[in-house]
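Of the protein chains in this complex, one is absent; all others appear in place.
Chains here go by letter, A, B and C, matching the order in which they are written, and residues are numbered from 1 within each.
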Amino acid sequence: MKSVYMDHASATPVREQVIEAMLPYFDQHFGNPSTVYDMGLKIKQVIEEQRAKVAKLIGAKPQEIIFTSSGAESNNLAIKGVALARQKKGRHIIISAIEHHSVLNSARFFERMDFEVTFLPVDEYGLVDPERLSRAIRSDTILVSIMHANNEIGTIQPISELSAICREKDVLFHTDAVASVGNIPVDVNELNVDLLSLSGVSIGAPKGIGALYFRDNLRLMPLIHGGIQESGRRGGTENVPYIVGLGKASVLAVEELFDKMNHLEKLRSLIISGVRERIEHVKLTGHPDKRLPGHASFCIEAIEGEALIYMLNQHGIYSNTGSACASKALKTSPVLVAIGTPPDLAQGSIVFTMDSSNKVEEIEYVLVKLYLAVEKLRSLSPLWRSKEGI
Amino acid sequence: MKSVYMDHASATPVREQVIEAMLPYFDQHFGNPSTVYDMGLKIKQVIEEQRAKVAKLIGAKPQEIIFTSSGAESNNLAIKGVALARQKKGRHIIISAIEHHSVLNSARFFERMDFEVTFLPVDEYGLVDPERLSRAIRSDTILVSIMHANNEIGTIQPISELSAICREKDVLFHTDAVASVGNIPVDVNELNVDLLSLSGVSIGAPKGIGALYFRDNLRLMPLIHGGIQESGRRGGTENVPYIVGLGKASVLAVEELFDKMNHLEKLRSLIISGVRERIEHVKLTGHPDKRLPGHASFCIEAIEGEALIYMLNQHGIYSNTGSACASKALKTSPVLVAIGTPPDLAQGSIVFTMDSSNKVEEIEYVLVKLYLAVEKLRSLSPLWRSKEGI
Amino acid sequence: MYSEKVMEHFSNPHNAGIIENADGIGEVGNPVCGDMMAFYIKVKDDKLADVKFKTFGCVAAIAVSNIVSEMAKGKTLQEAKSITKKNVAKALDGLPKEKMHCSNLGAKALAEAIKDYEKKKYG
Partner (left out) sequence: MYSEKVMEHFSNPHNAGIIENADGIGEVGNPVCGDMMAFYIKVKDDKLADVKFKTFGCVAAIAVSNIVSEMAKGKTLQEAKSITKKNVAKALDGLPKEKMHCSNLGAKALAEAIKDYEKKKYG
């Protein structure tokens, strides 16, 4: 059976070149980088080379990069590390209403520790209003965290505009760039941010490696206390193979970015226009233009997303949904709620996220199968009956 | 040049069977285990199978295992997770004076958060005195953390005796078993512990994977907040390849334990008796009998450990030291201080840690080279001059 | 996650559809809650001569609807009333915990349709 993977926001296959780069570090150069003999020193050197590569990917300096075990850990370290280091200055944090769970739940954790958290609403496209951010900042605000691009609806925030407001008011700004890095240009100086999270998950490195950028000399309480690894900012023996993998993936991401963007924009416009032409009563979720190049997300009326995903899966197509039924807690995606999607429409959520490996022919295949699946599910749906006026 | 790796406490090469087990999960079965389509579900299933394997290694139930990114993270999660979940009950923690940095610095972190921490002294062999522990426990003590085996001096604590005291007084007991798992039998029920940390580093799985055992239904504040991964106890996309690697390494560890122990005990007694016979003015650090099978550690008078390690390294031998000069902070290993080693003697620290791959012939080679290196360094040493009475 | 049985009923829900001039109609759930089912029954000699349904919902909801309609068909009204959440889930070789409410919904929709029929008939 044909297999068309369109869920790259959830996971990407590790790239062949990345696997090759990692392999020697499992059983040949396997030493602990904290040791002082030749093998350890060489590996320490290798880690620093990777740090420079990851730094280059986002326009940072090598010493501004900490390796972590995931985007989630990077987000936790950013929020908790800053909040704990700055709590004497203030106990107010601002995040947007559409942040990843790892940001959201880190902030909620501080609510229970007598911090106050403001959840900034977003508009129907998922955009944060700079005016609103400006008004939300108080004298005791120590940190604002707003994601660069949203993984569920693809919307890209005007980060530099938002961070400028914070810079002016001397408030630190963190952005979760897990979904944007490798898909659009990300430069910490252009974005003007103090902290930025990224993950291997989204750039063809393995799951289980991430990085946090923090502006030079920023004080940060470690999340994982330990020895002198990562300049005392993160304990635990360094995951050398994955660090090498993230380094390699970073180099590839820099080299390929513009070709990738062009390719993905083409695919995106094919899928969006195709869906609009062939399926009626469909809403594009997220912003029409300010969105990730490889990201197309919809809510399809009168059907439910989990059922749709399974039906597509039977034709080898992999996609995602924010439907309540597809979540363990049976809750609609908070992102869809935040952009004002009515609950019944939110049930029909479907998300396609692509990368360089996806091809034009695949889009045609997906459009055909999607059309058939929607037709079938609508034929079962009591809601569609009424839409058709039967 | 011959290469004899005798620093397995710092890092172990990933085993071939482990690498093979992991490989398909990088680019074939690469999906996100939280997704609902076939690939995601299969991978979720694979993770649960690995959980059962790791559980079996330590006599636990699968649902009592959380996967983490390292032994250090497991230790942080244990200490912080319990302390934050139980702070209403009390704010006193007890750890031993020879804990790993990740336990020590987690405890120190709470000192700054208005907890009190008692650092239990150890005797000259590194043993905690049960009587002393009993006296240290107060009505507001919520957690005791004492490592199973020490990585620097090899001493094995009488954990079940220590944990029984805590159980009686309704205090939770955590043990860092990173150095013991895979080297001696470790069973959470025999040890009678509530939490136990282990790491891939020491059992032929990669660096960058660990696990925490927590007794069924124990309340634990997450360290890395996120989504529903690990039953909501640890956020971040699961590191599937390494989880598979840890599962495989666990199975091998169970199969091979007794053969390995026999082999290592032989090597250990060869090296200890060899050193004693050939080198004068040497002290064995740690307990003579209650020590890890593959662990031989010494302090050699009148020389310095870093110099010794480099000299051995020039002959392809890899070993470790707790000398002040070998540490970034130029501080003597706190473990050597805690067992009462005088600072000048502690400078001569050398640690050999072996595993199944080490051979009898290697020990003979190491003994010869060690003798020559010690002779040479002593010939340079003004302290040795005085010892010889010149 | 789902058993093969569930996937079979989801993929081929052969009793899906509506019955024109049904003897009873039962509707439960609503789209805001995520699932909605409408059951249509035709009754002959106190037996369910035909059962059809329309369902808006997930894989489980659709599979449940279909198996409930299968289980009910040919049964007496009395027998059909004893179809419960539990035996629906069992007939599907089990359902994930968080999906058990779907099987309840199916049994309820059928019961509602029977009730509707009885109300019309006996007033």
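Rule of thumb we're sticking to: contacts are C-beta pairs under 8 Å (C-beta built on N, C-alpha and C of every residue); 3 or more make two chains touch, one makes a residue touch a chain.
Note that the coordinates shown come from a computational prediction; the quantities given were computed from them, not determined experimentally.
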Taking the full complex into account, find the residue in B:L198, B:L267, B:A307 or B:M354 that is in contact with the omitted chain.
B:A307
Options B:N32, B:S333 or B:S381, residue touching the unrepresented chain:
B:S381
Touch with the omitted chain, as defined above, among B:A296, B:A326, B:I350 or B:I363:
B:A326
To test your reading of the contact rule: which positions on chain B touch the chain that is missing from view?
302-304, 306-307, 310, 314, 323-326, 328-330, 332, 342-344, 347, 379-385
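Quick note on the criterion: only the chains that are shown with their structure count from here on.
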Chain nearest the overall Cα centroid
A
With chain centres defined as C-alpha means, what is the inter-centre distance between chain B and chain C in Å?
57
Measuring centre to centre with CA averages, how many angstrom lie between chain A and chain B?
34
Going by the contact rule already set, what residues in chain A reach two or more other chains?
306, 310, 326, 328-329
Mind pulling the residue numbers of chain C that touch at least two other chains?
none
